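What you see is the complex with one protein chain gone and the rest in place.
Going in written order, the chains are labelled A and B, and every chain counts its residues from 1.
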Amino acid sequence: TPARAEESGGRTAAASASYVTPLVRKLAHSKGVDLSTLEGTGVGGRIRKQDVEAAAQAAEEAKSAPK
Amino acid sequence: MADQQVYDIVILGAGSGGYAAALRAAELGKSVALIEGDKVGGTCLHRGCIPTKALLHSGEVADTIRHSEGFGVKGSFEGIDMSAVSAFKDGVVSRLYKGLQGLVSSRKIEVIHGWGKLVAKDTVEVDGKHYQGKNVILASGSYSKTLPGLEIGGRVLTSEQALELDFVPEKAIVLGGGVIGVEFASVWASFGTEVTILEGLPNLVPNEDISLSKALERAFRKRKIAFKTNTRFAGVEQGEDSVTVSTEDGKTYEADLLLVAVGRGPATSNLGYEDLGVTMERGFVITDERLRSSVDGVYAVGDIVPGLQLAHRGFQQGIFVAEEIAGLEPAPIVESGIPRVTYAEPNVASVGLTEKEAKEEFGDDAVESLEYNLGGNGKSQILQTQGFIKLVRQKDGPIVGVHMLGDRLGELIGEGQLIVNWEAYPEDVASLIHAHPTQNEALGEAALALAGKPLHAHS
Partner (left out) sequence: MADQQVYDIVILGAGSGGYAAALRAAELGKSVALIEGDKVGGTCLHRGCIPTKALLHSGEVADTIRHSEGFGVKGSFEGIDMSAVSAFKDGVVSRLYKGLQGLVSSRKIEVIHGWGKLVAKDTVEVDGKHYQGKNVILASGSYSKTLPGLEIGGRVLTSEQALELDFVPEKAIVLGGGVIGVEFASVWASFGTEVTILEGLPNLVPNEDISLSKALERAFRKRKIAFKTNTRFAGVEQGEDSVTVSTEDGKTYEADLLLVAVGRGPATSNLGYEDLGVTMERGFVITDERLRSSVDGVYAVGDIVPGLQLAHRGFQQGIFVAEEIAGLEPAPIVESGIPRVTYAEPNVASVGLTEKEAKEEFGDDAVESLEYNLGGNGKSQILQTQGFIKLVRQKDGPIVGVHMLGDRLGELIGEGQLIVNWEAYPEDVASLIHAHPTQNEALGEAALALAGKPLHAHS
């Protein structure tokens, strides 16, 4: 049943996207970045260190922008 | 004719891949039939990883005695007692075999003894009985290949027979300088055999980063293990007391034995796979990254799936498929993140990309590498081993490859595996000063140097 295969293919991408390495988790924690809001740019949607750093910087800029 | 019971999973072959799948599936509450024609444990336990590493350790012991005076210990080496070596090796295997059998039975896995054949996409037949499963995992493993015109028998062995030798050959030829060939060459050299390796490609362990191949060649030269690279097999003749190998360049080599170590082929013929429409290539089962074959509900794991033929890859794939079937949606396995160890003296160990692969992937200018020599590593100096650790990183990015050579360095690959798979930057490792004086400290020093802050390294 091709439908089933497709469905599980979809779930798959979501599942691997949520996988983060301990280093990224730790970094996100220390920078106050919520990982669930991030779109990973790594293999299979994996969230990388750069993604967290970019998000942290964006948050920083957003904070200082209104002033 | 079919058995009453329909299992959640029927697994064909109880080697590393098959039994790992069975163990994990049972943990997840699945009913499992595990079909094995020979012994649970497969190649790795009975005629692969474990017995070869036992021999290598006996070899290490022999070399330790030979070199003991340099450490102030008076001792004499009086020879190898092959029957005692075998007793040691067989003892280790049988203890682990017992443990594994206990494990399998404690998890309530049904083991079916006999040779099976896939007769429907959900059914394996064994001795006329049908075992039906909602899912089938093919895990029939591999066998020692040979070359055209090279028949196994007499003085011409594969690893299976080489493991059962009851004497130490005086002279041996090893055909193939890959992992298995190099490991046997190391064992025999330690046992006192005069060894010559013949390898068709330009280097020993040709899949490794070229720096490792070259360093292994240097180390083998020092150990007086002869090797001819770029040398192709032409023919063999067995005499009364010797075997003679001729090569394409017209040379001949004589020895007591010839070990054929030219790779392992997938054990997939006549098992019904093709008949049921499973897509195959050169005997291997083709799967997607979720290890699904072309036939719905049929998975494949281990040596029959193209890629690294390693026991722990089989474990990892087996676990993956069990979790996949149970709906846990595991993340796909990254093949390059699987650690690789050649347990010769010296060890060769790597994980991630070679420098060449990294350059292919990221571009020539986007890769940096660093070699840290064990000359600066206190513990390696104490062990009197030479070697190095090479790190490959993406410029301004993570470490993507760890490559090591030296006695005992195979044990550092666990740390290398975390570094590469967790995409650590050199700085992440460098900030953690390693325990002094250890060999793993060399990994820390390499990271320090790559991070631009060398400690015990000339910058």
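Please note the rule applied: a contact is a pair of C-beta atoms (placed from the backbone, for glycine too) under 8 Å apart; a residue touches a chain by one contact, two chains touch by 3 or more.
Note that the structure is a prediction, hence the values are computed from the model and not measured.
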Displayed chains contacting the withheld chain: A, B
Selected from B:Glu27, B:Asp275 or B:Asp288 as touching the chain missing from the view: B:Glu27
Among B:Ala120, B:Ile152 or B:Leu455, residue touching the chain not depicted: B:Leu455
Contact partner of the left-out chain, one of B:Glu183, B:Glu217, B:Asp303 or B:Asp428: B:Asp428
Hidden partner chain, touching residue among B:Cys44, B:Ile112, B:Leu204 or B:Val321: B:Cys44
Residues of subunit B in contact with the chain not shown: 16, 20, 23-24, 27, 44, 49-50, 53-54, 57-58, 61-62, 64-65, 68-88, 92, 95-96, 99-100, 102-103, 106-107, 310-313, 315-316, 319, 330-331, 337-341, 349, 375-376, 378-379, 381-383, 408, 410-415, 417-419, 421-422, 424, 428-429, 431-441, 443-444, 453-459
Subunit A, residues in touch with the chain not shown (by the definition above): 21-23, 25-26
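The rule we apply is simple: only the chains that are shown with their structure count from here on.
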Separation of mean Cα positions, subunit B and subunit A [Å, integer]: 35
